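Presenting subunit A:
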Amino acid sequence: MSIEVALNILTIVAVSGGAFFFLAGTVGLLRFPDTLTRLHALTKADNVGLGLIMIGLLPRVAWPFDALKLIVVWVLVLVASAVSSQLIGRKLWRGGDGS
Partner candidate 1 sequence: MNVPTILGICAAGLIGLGLFSLIVEPQPLRKILAFNVLGNGVFLFFGVVARRGAAVGLFGDPIPQALVITGIVVGFSATALAVALLLRLFDETGSTSSRDDAQKESKSERADS
Partner candidate 2 sequence: MIPPGAVSSQASDASGIVLVAALVLPLVGILLSFLVAGRYTRGMALILLAVGLAVAAGIADGVWRTGHALTYTSGGWLPPLGVKLRADGLSAVMIAVTAIIMFAVGLYAPSEFRVRQDKAETRRSFSFWILLFAIWVAMNAVFLGNDLFNLYVALELVTFAAVPLVSISGTAGTLKAALRYLLFALIGSVLYLLGTALLYGNYGTLDISLLSERIRPGLAVWLSVSVMTAGLAAKTALFPFHLWLPPAHSGAPPAASALLSSLVVKGSFFITVRIWFDVMTGLTDFGATQILGAMGAGAIVVGGVMALRQTRLKLLIAYSTVAQLGYLFLMFPLAAGAVVSSGVTLALSAGMFQAVSHAFAKAAMFMAAGLVADAVGHDRIAELRGIGYQLPVTAFAFGIAALSLIGVPPTGGFFTKWLLLSASVSTGQWWWIVVVLAGGLLAGGYMFRVISPGLAAAETPLVFRSPVSRNREIIVLVLAIFALLMGMIPGTPLELLQVGRVHLTRAALP
Partner candidate 3 sequence: MTIGVGFSVALGLLILAVAVFTIGTRDSFAAVVAFVVYGLLLSLGWMNLYCPDVALTEAAVGGGVTGALLLNACARVRSEKTSDFKKSPRWIGRGMAGLLCLALSSGLVAVVILLPNPAPTLAPEATRSLSATGLGNPVTAVLMAYRALDTMLEKVVLLLALVGVWSLASDRFWGGRATFGHLPEPDRPLIFLTRVLAPVGIIAGIYLFWVGADAPGGAFAGGAILSAIWILVFFAGLSVVPAVGSLGLRIVLSIGIIFFLAAGVAGISMAAGFLAYPEGFAKPIIVVIEVAMTLSIGATLGLLVAGPPGQSLKP
């Protein structure tokens, strides 16, 4: 099995897995009863999903700049989603409405 085939399989598996996690997160967002559990489903599942998609895409892009860009995007999304879910959670904690 050549390295190329192996990379192809990695991409297919990782991207499909990532898409599955996104789907699961979205289902959670729609089906879970209140804001905190929705937040939980969304952030957890989406971060894993995004990570998997990044891993799947890394072998597809030119090294080093495009790959670095992908990694930076991933890290930024992680930070942003962590902070924004923190902000939403804190707002709830302080007694905002849960709708």
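In this section, contacts are C-beta pairs under 8 Å (C-beta built on N, C-alpha and C of every residue); 3 or more make two chains touch, one makes a residue touch a chain; residues count from 1.
How were these candidates chosen? In short, all candidates are chains of the complex that A comes from, given by their letters.
What you are looking at is a predicted structure, and each value in this text was computed from that prediction instead of being measured.
Student: Going by the contact definition at the top, pick out the neighbour of subunit A in this complex from 1, 2 or 3.
Tutor: So the candidate in touch with subunit A would be 3.
Student: Give every residue of subunit A touching candidate 3 within the complex, in rising order.
Tutor: 72, 76, 79-80, 82-83, 86-87, 90
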